[in-house]
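One protein chain omitted, others in place.
Going by the order they are written in, the chains are A, B and C; count residues from 1 in each one.
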């Protein structure tokens, strides 16, 4: 095992890795920008090096600064976490050349899977299903043949496209010709290029992914799936394992397929193969993430497999002692990402100082976070405050536990999506597992608070106003002593809400 | 399911029950003494009723006050937690008569198992092993026969005894007669009664207990064992499951025996059969606890069985849908009880205000507590601050995780046993599982802090002194802004410790 | 004493009175035992207890509420059931003032520390209420700030690329 590992990351994932290292008896080295001097990962690590200004481009993304910190600290290995340099094959390559162990796959595997076209090709070669469609641009005649073959509905998409322009959904054969014409015309206007390609349109797609783990000796196992369909603006919000949508047969097949892709690039460490799942249970390769995922805890909760610890063990040369049959899912786990954002204002980030924090606890509850009373949520980094993860014997139990845990959460100073998450846990469609990537858009009613709590909140506000007046009046009072309204009476005038 | 449950308890177990109720959609009613108005169980419950002065004898133990709160709130059932009225059969009986569901066994089962003599008799009738010895007082001749039969070493104990007087350990047959004589003589002097009884002496006894759960339809299952050998003054400190000391065969036998005892009293709800385990794997019935145990979380962590939720479900009439074969142990769980006490001063309780608190978190870590920044640890109740529970794939992993979690704990304002617990996790004997009820006494070196941390602590103290001076000098400073010593130099003069 | 709060455009009044005084009462025990029902007319006692820094326990006739409260000047943030309610306390004088019509010059301020990405309007441009005026970027996300009134752009006080603090005035719009 390594003596010392540098963690080229910040926030909750840096803390997650520090915890894994502490359990393994490995010393940790933190790096931090000016904005992170007061961050917990710095105080929790055994060593800490400053690497520059707050902007990631000037600190966490600067390869030379990370390499310099590795050399100064004498760390033998580097864990990239997620984001930042985690999928930068050039960085992994420099580490390899410098003789520093990169805790993750080889730079070659990162390079291959990082390029979407290459990744698709690898998937195709290993007989992994891809979303049916044309291979690149097509003529009018080819287009219609392919559309017929892959079956309607289909999408016509501008090859040079983006932003929805030159894109047409075609549901019936009779509409194809005119839609194709319009798409080409739009594409010509928007991009000066009328070439289009054809793709099967997936209705109500679900996002399901397979966690895989490989060692340096050719063994690759999968740790089953995670369903991450509840998203806003392609950002995952709620994840779970197992998926409520797939059968045991599909689970097995997806796992096998994922292992096949990973083996094709001699994959080492933890990785994720992302799939789109349609309403009939067909799944299609989307991409591979060659790093630890934000949502890895749900897999840890149901399998008992400590992914982060095993990444480190594998990087230090340990063999995976399990076979696929040793692994199984027990119960159900859910993760809610708590963001500093305002669901009512289109999930606008809400940076600021956390003036007060109470976090949930109890059986089956795990809160992976890096925040504290007084923590400053800066605009420089991702506004995720915490990952709240729960385990339950069954999905319904996990949902109720999440709901109860969210009730315990209190954050003052910044806006959060906690209320939205809580209402989602009580939504009938969500409870029935009827989720897809359009879930949040379809449920705007979950965004604002229900108004039934306005009145008690109002009473609390009035009591607080009254309390602060009292505190000024009674200056002899000790700072933490309390006043009592016991026996006093209260009245509220009819507000506009009754 | 019930609509509303009253919780006749306080502290972490009241919160544990509130969390279970929230998941079940059941409303909760808290009761509180004057000392508990600011306790978390009051703020977390849906209703709260005041029941008197701080002393338990004037509040939590007053049956009429609890019954009155039940009536005022309209609660349909009452959960007694542990301690207080939980094993008071008169209270359970009153509940039965008042038509309030007592979440636990029948008052009759509590009465039978609460009386030590009756409990032993039931154990004997159900062929549960008891510590070998005489049945009551014996003559000199009988004594020697029995001693020979149960095999040396044996204890000679004064029937009227206590406090070690009139007690003799006899290791060899040739010493028996003289020891017996001395014991009788001591007993006569001390108690005016020279009768003695004979009991097998258990060397390095371990405390192992079986968790059982029964429903109202005659089904009783066991949830395997917990080892609770690490104790101080008969107070459990560290608990784990499974026990590192017993074989699968013993586990099975202990479980069957425990179920037999429970069935003998038609046991309903959660209960625990405590055994003494000797160094050869023989176990002997000690007593039955007819309530939820403090250490129930270790069982929940390894079985995935939510004991508190099932207690409530069973009380509301649900059947246990499992069979014994559906239950199994996965991984290993440990619990450390964090007490406000001073290990260096013979574990003297350390009441006071918690001036600052940081609690551990992360994968496999559960902290069941009721404390917070500013919480007042009063002398009225148990000084337990929290139960820190961890799960790991194997025992060694759980120990390392506990060690890492303890490192994250910070408590200022009161003394705690956290350092002692941390050192225990690094003790070779503990790591090898060589524990028994004499473990703590045998390891006084674990009590005081190792002095290697004195110097960094000293530097921290000096920096704090310097910081506070600075704060007065720079009166313009915002309250939470920080000062930096960046670039400043520090020197320590040789203290007496080098 | 009467407290007046603004919340999402509405004005709420709440009266807290001492025991013994004659009070107009509108809180009562009701069927739902979780939350007090604040609509019927019975006089009931309230207990308000600080637990730690910002966590409070309110007991209303047996019903218990645990709530996070933060008072910043005239603003009171209340965190209850996962949601943050931002109330603005209004003194009597301010309520008088609020009755006067809004006019004159309105400022568009940066809601958080951010960078100016794009300025959509120039000086003297006529703008409608709700029309996009300026785009800022923070936390890797762009947001368009809109005009609160119909009027004319009086002054653009920043340029594209500027880093601005929370509260910085970016553009001034005149109602005339």
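Structure notes:
By definition in this document, contacts are C-beta pairs under 8 Å (C-beta built on N, C-alpha and C of every residue); 3 or more make two chains touch, one makes a residue touch a chain.
Just so we're clear, the structure is a prediction, and the values are computed from it rather than from any experiment.
For the chain that does not appear, the touching partners among the shown chains are A, B. Of the listed residues B:90, B:182 or B:458, the one in contact with the hidden chain in the full complex is B:458. Checked against the full complex, the candidates A:47, A:144, A:318 or A:344 give a single residue touching the omitted chain, namely A:47.
Residues of chain A in contact with the chain left out of this view: 4, 27, 30, 37-38, 40, 42-49, 72-74, 372-375, 472, 475-477, 479.
Contacts to the hidden chain, counted on chain B, fall at residues 355-356, 358, 373, 406-407, 409-413, 415-416, 418-423, 449, 452-468, 472-473, 475, 480, 482-498.
In this section, only the chains that are shown with their structure count from here on.
Taken as a graph of touching chains, this assembly is complete, with every chain in contact with every other. Relative to the whole-protein C-alpha centroid, the nearest chain centroid is that of A. Farthest chain from chain A, judged by C-alpha centroids: B. Per-chain CA centroids place chain A at a distance of 39 Å from chain B. Chain centres here are Cα means. That of chain A falls 31 Å from that of chain C.
Shown for chain B are the residues that touch two or more other chains, namely 38, 44, 374. Each of the following residues of chain C touches two or more other chains: 49-50, 53, 55-56, 65.
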